[in-house]
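Every protein chain but one is kept in place in this view of the complex.
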Amino acid sequence: MSIGKVEGKEEKKMKMVRIYIMGKMYEVPEGLTIMKAMEYAGYRFIRGCGCRGGFCGACATVYRIGNDYKLYTGLACQTTVQDGMYLVQIPFVPAEKPRYDIDKLRPTASTVISIFPEVTRCVACNTCTKSCPQDIEVMDAIQAIIRGDLIKAAELSFDCIACGICSMRCPAEIVHYHVFQLVRRLYGKYLAKKAKHLEQRVNEILQGKYAEELEKLTKMSIEELKKLYETREIEKVEVIKR
Amino acid sequence: MSQVAGYPDYMKKLIEKVEETRDRRLREEYRRVTPEEKEELLRKWHPDYRPEGKRPLKVGPSKGLIVPHEVANLIEAYPLIDPRQIDLSRVDYDVDILIIGGGGAGASAAIWANISGIPADRIMIATKLRFGDANTKMAQGGIQAADRPEDSPILHFIDVMGGGHFANKPELVRRLVEDAPFIIKWLEDLGVMFDKDAEGNMIEVTGGGACRRRLHACKDYTGLEIMRVLMDETLNRGIQILEFSPAIELLTDPDTGAVTGAVLWNLETKEYYIARAKAVVLATGGYGRLHIQGFPTTNHYGATMDGVVMAYRVGARLRDLDATQYHPTGAAYPEQIVGLLVTEKCRSLGAQLVNIDGEQFIYPLEPRDVVASAIIRECYGRNKGIITPTGMRGVWLDTPMIEEIHGKGTIQRYLSAVHRMFNRFGIDPTKEPVLVFPTLHYMNGGVEINVKAQVLNGKGEPIPGFFAAGEVCGGVHGKNRLMGNSLLEITVFGRIAGMSAAEHVKNSNPGKLSLVHVERYVEMLKEAGIPPKRKAPMILPEYRGEKVLSRALPLFTL
Partner (left out) sequence: MYFPGCTLKTTALNYEETALAVARKLGIELIELERWNCCGVVFNLAVDSAMHHVAAVRDLIRAQQMSKKIGDNRLVTLCSMCFNTLKRVNELVKSDYEKLETINKFMDEEEDYQCEIEVKHFLEILRDDIGFETIEKSTTKPLKNLKVAPYYGCTLVRPKDIGIDSPENPQVIENLVQAIGAEPVKFPYKVKCCGSYDIVYDRKIAEQRAIEIRKAASRWGANVIVVTCPLCHYNLSLQVRAPEIPIVYFTELMAIALGVDEVLDPQVRRIIYSIMGEIK
């Protein structure tokens, strides 16, 4: 039985399309993602390839189609090639992350703005939102910070994979993903309520509540463990309480 | 921008069957398998249990261990370098702790080594691609910890042992479950945005094989959220990162056998670096890009098991490498995303697995190996799978059920990665079921460690100066990992490795550097009659088109 397919190793008798990788024309099978099309054409990725699944932002790609003036952006691993695609990758965005000690910061907008003063240069042009391959409302997240609403900024920016396309295109030279990372940590650490039950359990363990029984379990025979495993009671699946 | 226009017509017709049975199935709970049924299901249908897929290792401390061919091919392979060409007298990087691998385990080790008193500029993380390019970022569903009053580490322990077929190392499992709540608290304090309810309690769901709800999640981007916070913290502390510089060989002290550093190779400039360290932490992750048995994978680009190969040459003992985890629900349509992860959290939230007739065939939250086997049986044994235009087989994962059970908007809110991944290709998981098939996901086994994260040799003794954490290790999960325990493993044992390495550093001096272990390994290979056909570590998989490769000329290396 032939299970599944190994990427790139099977040639298909498919229609071909023309794409232009940094200006050079290549014919590649229709239906491939940009990433696989570039590999088909002979490029071996060192930069510009990470998780291949849309989570890491390594393969940010900018392209146009034919004579259309519009500039499109996408992730190479998640975008299918189109005939007439003119593309280039942006595997790195120049922006060193400022260092800060999260324990010493206060969760306010002025903290964020003092570390990233360029945030106030935002002219609300919305170019960042239009560039985002994750469909995040980037400008609204930056605006939320300007008006002091860190909670909203954290929520809006959550799906950010730090691909950096927004920052490359921003006329105010904001590096959005660094700003959002700080905002989200401030939210998670200071603004979100702490889980009391978690703290309680940590203390219980510190006081050795489970030590004896765990010790016993580590020495138990497989038969005894099997019995415990097969007779354990399983909780019912519950509806999420929001 | 969605380019593929959703499902073709014939598949849309098949979906109607799923919709017909949905109301009834919402009230139906498929019964669980008995231990005997489980045994038979795995034996007949799990890819691991096909003896033709594996062979025993011919050399090394774990000679005789049964492993998949793809793994054996890399282990029984010759080194990339000729030891005589490497100048060890010039040390390029001299640090206290060298961490090989920049994922969740590597970052946790670095942070805790720093917390334990090692100055940041004496810690270095060497990573193959970018810092953070690792399987960690792709973990979606959650991280387990027994922190609810209705739950306890005892139950967590039993779940882990049972899921692992009782082949786990009990003392490692104990560490895993006992440290779990502390790790969650640590992450919460770092600022990780866990899903919480209005009072601040963690929203926890059930993973496959668990008897309690204890999966903490950050929507379905849990791994990404944890990794980026760990990255931020690591960089804030000033810990050095050397990117695009994978290790291609470890270095040992010829007198003591201690691991004393590594040979790193700059992927872009092609130069090698000699890095010397008092302690080396191996955190190189898994082997998805070996495409075991031809399966597609959920793993990142660099998951090529380099660490196992290098550690084995040093004398590390391996275990449980015959246990490959296939995640039951990898995407099976459209072609562009075949193999990518569809998180188990979908099933935790009520989505059922359904065949071509619209009927369930397995309880969705059995342990992963059981579910994977059941899906393979359904598609290839009972022929009740759905066939895509490109010949891929799969079963439905009825995601619209999630909206019915938990309310409209649940998928967009709590499973936004799944929502996004399919919507990009014209499929709306809130209205249509998605097609899934098992995909190569996780390396259950690996390098053996003890409770201090020290790597053990063939006799079970710790190799001095050598630590390991994360997916590269074996023994924690036995023969099958439960959902949510890998994010836990990397943080629990990353922390332990960091602390142990720090302790070791305080009591040791830098050792001598040599490649004698590599020379000895080459001798072993020759004695075993293995021809010098293959070289390892692999570093990166080869995906270039065959047409191009057949005409490629290595004229000069730029």
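We just call them A and B in the order they show up, numbering each chain from 1.
One rule holds in what follows: contacts are C-beta pairs under 8 Å (C-beta built on N, C-alpha and C of every residue); 3 or more make two chains touch, one makes a residue touch a chain.
These numbers come from a predicted model, not from an experiment.
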*Among the chains present, which touch the one that was left out?*
A
*asked:* In the whole complex, not just what's shown, which of A:I19, A:C51, A:A109 or A:I136 touches the removed chain?
replied: A:A109
*If the hidden chain were put back, which of A:K24, A:K104 or A:R147 would touch it?*
A:R147
*For the chain left off this view, which of A:K130, A:R169 or A:K194 is in contact with it?*
A:K130
_Footprint left on subunit A by the chain that the document does not show_ = 109, 122-126, 129-130, 139-140, 143, 146-149, 171
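Following the convention adopted for this analysis, only the chains that are shown with their structure count from here on.
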_Inter-centroid spacing, subunit B versus subunit A (mean Cα positions, whole Å)_ = 18
_Touch list for subunit A against partner subunit B, complex_ = 1-9, 11-12, 31-33, 36, 39-47, 49-56, 58, 72, 74, 78-80, 82, 97, 99-102, 134-135, 154, 158-159, 161-162, 181-182, 184-190, 192-199, 201-202, 205, 210-211, 213-215, 217-220, 222, 225-226, 228-230, 232-235, 237-242
_Residue ranges of subunit B touching subunit A (in the complex, touch as defined)_ = 1, 3-4, 35, 47, 129-130, 132-133, 135, 137-138, 146-150, 152-155, 157-159, 161-162, 166, 170-171, 173-174, 177-178, 181-182, 184-185, 188-194, 196-203, 205-206, 211-213, 218-219, 221, 223-225, 228-229, 232-233, 235-236, 238, 244, 267-268, 291, 293-296, 298, 300-301, 335-341, 348-350, 365, 376, 380, 390, 392, 405-406, 410, 414, 416-417, 420-421, 424-425, 437, 439, 540, 542-549, 552
